[in-house]
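Here the complex is missing a single protein chain, while all its other protein chains stay put.
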């Protein structure tokens, strides 16, 4: 396992894993840790998982303007588990691709460069764009080629983008997806902490838990039989890169479900989502106070809440069996404990 | 493949299929085209798929009145794919059954005639009716018999109707379903183009892709293991009968999911659904700006949007593996291209 940012060494890490195992959020069998081949794999495989705090901040209040977006299709061998690697297809080398943030009315010039080292044609379908399958039919780029198109963002919302080259579901499953936020003219309400992560399925040549380099299995993709469910592309990514906030901060999580097939019902143990923007809709008044947000494959949404208690909030899809297939993450909250909100023992 | 309405011959058709294959919306393996037995099958099998523009227009503003609805249960051998036929059970010989359109407060006299040639008992359960399982317990009709009941429509909304004879899920899977719209007193907002189509599952005696006449497989139905997912009852129906509109027209799509089991997440590539009426609810303010509408089996909903760009908008369930099992369709939009909305190349 890679060293964690800010994690105080392996003893703490092992303690945390033990606690997770005890809590049942990450059962022992779901973590293919400490295999014989681990050391070699570790040194070879890139961490393709995007840090959930890696996203641009809110846009300044401004008039619509011309915005340029550069995306690079990159095929890269990356760490799937501590014992296995996978040939990812990515935007910009990370899963998910970059969080794109524009304003309604902006004109957006999209450049898609398919790296010369690629073996496949790639493209991009932005659900925020009208026509041409969101740009997919304008951006089919052979290895080494760059394709460009320009669109105007007409509808505020949070949208998926993904590679639109056949077999599309394979390009999605292998990692080519991200979110694009089209802010309304007045922007979104202020948040203290924003996060960005996505759920996806991975279909591998070996069974769940196999070690070594794994290939993508097209027949499993076409039969909707995934081996792994992951946040941000790899097993344990949001444990290695947890979300971090302080008590009393307003947290916003942008969450997308790339699928390519299964719905997700995101839940944070110990938290209540106080405002839920379903289906990526911004204009619709948010739902208030629910424990989960339901996001079908191909969809996105965001939630807002103020953590009231310090500690660890495990992140799960409430389809619990998927925890056995790689899903899991954490929001770590620091700050003072107000015992009137929760405490061990009798009322005082 | 049958000749398409208005399609300029087989060369164009083949080009279109090629484009679809390239776009990945209809992968090669999903289209059992050009089999040896095709010619024979083609001549024998009826096209049971309803054209998505086959629905009555909005009701005039009027007081509640007495309305008579006639439904005919008809068992018919129809085209499932270009190489295979299926013994459909239908309302009025098409899948889905007719789009029923009434006004809240109307008294509705429902006549269900089960054709003399039927082998099975049939009936109808209208989700818009109160009591008697929506009329199912009042309309169990043996072959040749007619059953009648009368109900008053009390709740505006878009509702499923389906055969309510055991095993219900088999009657649904074989094609006995449709939608009934109960308009509110003030009607719905005006739309320029209205469409009507439904998703369903088909369970066949042979595996996916088998040719020849196929029977319904009850054990697969009971195990929820469909061989096909289809719009309007057959593979490619909404490619042979695409939706057609012009740039700038307000389009409304009434979409139902008959199931009998699986949820759908309808999406049109290159389009944003600008108003989404979920769960068939009319009184609830619609959701704004999302790329899909989620409809569980047994449910319905409708979406509204104004296409802003000419071209082809592929219709999919964003559970992508179902494209390999027969799902797919198209909205074809004609009219002028405004390059400020989208164009190939750099910003001008």
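Think of it as A and B in the order they're written, each chain with its own count starting at 1.
One rule holds in what follows: a contact is a pair of C-beta atoms (placed from the backbone, for glycine too) under 8 Å apart; a residue touches a chain by one contact, two chains touch by 3 or more.
In this text the structure is predicted, and so the values were computed from the model without any measurement.
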{"item": "Touch criterion as defined above, residue of B:261, B:289 or B:323 at the omitted chain", "value": "B:261"}
{"item": "Residue, one of A:53, A:223, A:249 or A:265, that touches the chain absent here", "value": "A:265"}
{"item": "Touching residue (missing chain; options B:49, B:114 or B:169)", "value": "B:169"}
{"item": "Sole residue of B:52, B:78, B:200 or B:280 that reaches the chain not shown, by the stated touch rule", "value": "B:280"}
{"item": "Chain A residues that touch the omitted chain in the full complex", "value": "21-25, 27, 29, 263, 265, 267, 269-272, 274, 276, 285, 287-292, 294, 307-311, 313-314, 318-321, 323-324, 340-348"}
{"item": "Chain not shown, touching residues in chain B", "value": "66, 107, 109, 125, 127-138, 140, 148-152, 154-157, 159-160, 164-169, 172, 221-224, 259-263, 278-284, 294, 296-299"}
